[in-house]
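The complex appears here minus one protein chain, its other protein chains still in place.
Chain lettering (A, B and C) follows the sequence in which the chains are written, and residue indices restart at 1 in each chain.
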Amino acid sequence: MINKTVRNLAEAMQGITDGATVLVGGFGAVGQPDALIEALIEQGATDLTIVANNAGTGRTGLARLMELGRVRRIICSFPRSVGSVVFEELYKAGKLELEIVPQGTLAERMRAAGAGVPAFYTPTGFGTLLTEGKPTAEFNGKPCVLEMALPGDVALIQAHKADRWGNLTYRRSGRNFNPVMAMAARLTIAQVDEIEPLGTLDPENIVTPGIFVDRVLRVTV
Amino acid sequence: MINKTVRNLAEAMQGITDGATVLVGGFGAVGQPDALIEALIEQGATDLTIVANNAGTGRTGLARLMELGRVRRIICSFPRSVGSVVFEELYKAGKLELEIVPQGTLAERMRAAGAGVPAFYTPTGFGTLLTEGKPTAEFNGKPCVLEMALPGDVALIQAHKADRWGNLTYRRSGRNFNPVMAMAARLTIAQVDEIEPLGTLDPENIVTPGIFVDRVLRVTV
Amino acid sequence: MSDSFTPLSRKDMARRVAQDIPEGWYVNLGIGIPTLVADFVPNEREVIFHSENGVLGMGPAPGPDDADPWLINAGKQQVTLRRGGSYIHHADSFAMIRGGHLDLCVLGAFEVAENGDVANWATSANDTAPAVGGAMDLAAGAKNLWVVMEHTTKDGSPRLVAKCSYPLTAMRAVRRVYTNLAVIDVTPQGFRVVEMAPGLSFEALQARTDAKLDLADSNKDPNHG
Partner (left out) sequence: MSDSFTPLSRKDMARRVAQDIPEGWYVNLGIGIPTLVADFVPNEREVIFHSENGVLGMGPAPGPDDADPWLINAGKQQVTLRRGGSYIHHADSFAMIRGGHLDLCVLGAFEVAENGDVANWATSANDTAPAVGGAMDLAAGAKNLWVVMEHTTKDGSPRLVAKCSYPLTAMRAVRRVYTNLAVIDVTPQGFRVVEMAPGLSFEALQARTDAKLDLADSNKDPNHG
């Protein structure tokens, strides 16, 4: 019997290694896998590359992981926001590599990784600082840059309901990067609100099919 | 008030011009917009490029459109199947141009058109007859070919339920190419089983948001 | 030339933008003044607002009873969903933007150049960690890009320029600029003034603008001798 549910956070984190690229879902606080981020802090993997929309706020969660010196590099669209104090300190001190990616290019690069597209052209960012040095080509008179797929070793995501096959649904704007990151990582770990018996989720309404999900953990808030 | 519902097939076909590229949804008979194809036959546009998974069977529907000499070119993955007699006659007689595309590349090329990606690399088809002459590049040791987005002037699709904003749901394997084609065309026309009042379709379960749909027509079978 | 003119307030600028958005358009509003635009589209004119974090058909801020922490906009403020709205994930949401499905994006900006270049994300090339968010995708992808911004900086430097001095968000992207002083189209010939704040003379507007302005024909008589 397939059973992707795991019993606790330690089990959820098994096998995440130093140097891993970790995709972290959420947009602001919505759909952010807080318990999994805390568990990653506990677990100890270091020299990480973090891919997320933001670079953490306050001194908990992603910011805490960074403050502990466990993040070598961050790939995001919106590093500096209200409360991104840890990021700013570390970045200023030269202790953090930063790659800023337009938000849609970030999503599309991960979708490409999940869909077997190693590289694609886009007009987004052409002629700007963010695409300097990238190959360019023109299509129908529109200048474009070549962007590379962005796969993850691990994705930490948040969803609403799950079943033991790893099928997932989300809540309102809680989808955001989560379904895309689930596709893009070799090991996808989902923190969910509820685990339902197999066959309970309507097959028409499953947003992330279990093929993209490796582990599921119910987290009560 | 936004109202994308149209009253009849003639109204649904308005503005389809000679020389148009028409994306036609469905996989086999499932999810195929039969009434819209019949209406296109009636409407009279000619010199068409048809993009569909198959090249029609029997002497009705797409096959009829071809038999009437209205199709200049067909782009599909599986032209020859049981009953594709019209296609075979015309093709043999040199009266039909054919572009065979691997089924996944066909779907991805239309998705790319819908997502603003003018071109992308894929390993599918590398080293085969179907990609001869296409630019190639290697990514992580994998040889790939460059494939172009495939936009449509028009998409004829089939869906289950709709509302006046053009939001759509589908039935079981009736999705197939329909949601992808809806994204890829400038003018998307949907034949549906039911039109529901706005707000009735669950916002979590809308598969094709109305932004991708221009006209909706209820067709009773 | 008189100087007794009334510049538009932020709300007035938002109201002026809202006036030009037709029913049925799919529209993304950037952070700042653009976000205010939605408040000035009357409810009976159906305009479908898109938020890049995966909301299509966004409604106004919730009242105390219908607030839901799971429903926010790209500015991370709580919003509501209109009947007919739907939720999508980030790749689908940006497919709408990048695939040219949005009729309009309204952004704030630091500078707009007469060729339509826009700079709105980084104040200098030395700002090494600016936050771009979805601005580059929106600027490159929407069918129409309108910018709404103050006509000059706080110290009076023009924001409508011959050439952007700040790092670009997108090249040749802007169609129209709404400022507190004027509505200005970006044409192949450069900036063309469509409308000016009441009492403002063309000369006074030009004096506050780096690039050369032209007057739209329809505007030449009433405001300008």
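Following the convention adopted for this analysis, a contact is a pair of C-beta atoms (placed from the backbone, for glycine too) under 8 Å apart; a residue touches a chain by one contact, two chains touch by 3 or more.
Just so it is clear, the structure is predicted and the values come from calculations on it, not from any experiment.
Peer 1: Check the whole complex and report which displayed chains the hidden chain contacts.
Peer 2: Result for the missing chain's touching partners among shown chains: A, B.
Peer 1: For the chain left off this view, which of B:Met110, B:Ala149, B:Ala162 or B:Ile206 is in contact with it?
Peer 2: B:Met110
Peer 1: Hey, which of A:Pro79, A:Gly114 or A:Gly127 is the one touching the hidden chain?
Peer 2: The single option touching the absent chain is A:Gly114.
Peer 1: Just name the one of B:Val180, B:Leu201 or B:Val216 that touches the chain not displayed here.
Peer 2: Per the contact definition at the top, the residue touching the missing chain is B:Val180.
Peer 1: Out of A:Val85, A:Leu98, A:Leu198 or A:Val219, point to the residue that touches the absent chain in the complete complex.
Peer 2: Selected residue, touching the omitted chain: A:Leu198.
Peer 1: Since one chain has been left out of the picture, which residues of chain A touch it in the full complex?
Peer 2: Touching the chain left out of view, chain A contributes residues 1-2, 111, 113-117, 163-165, 167, 183, 198-199, 201, 203-204, 206, 209-212.
Peer 1: By the contact definition given up top, give the residues of chain B that touch the hidden chain.
Peer 2: Its contact residues with the unshown chain are 27-31, 77-81, 87-88, 91, 98, 100-105, 107-108, 110-111, 122-130, 143, 170-180, 207.
Criterion: only the chains that are shown with their structure count from here on.
Peer 1: Would you mind pulling out the distance in Å between where the CA atoms of chain B average out and where those of chain C do?
Peer 2: About 35 Å separates the centre of chain B from that of chain C.
Peer 1: Go ahead and note the Å separation of the Cα centroids belonging to chain A and chain C.
Peer 2: 30
Peer 1: Give me the residue numbers in chain C that touch at least two other chains, ranges are fine.
Peer 2: Expected reply: 81, 87-88, 91, 94, 97-98, 141.
Peer 1: By residue number and range, which residues of chain B touch two or more other chains?
Peer 2: 115-117, 204
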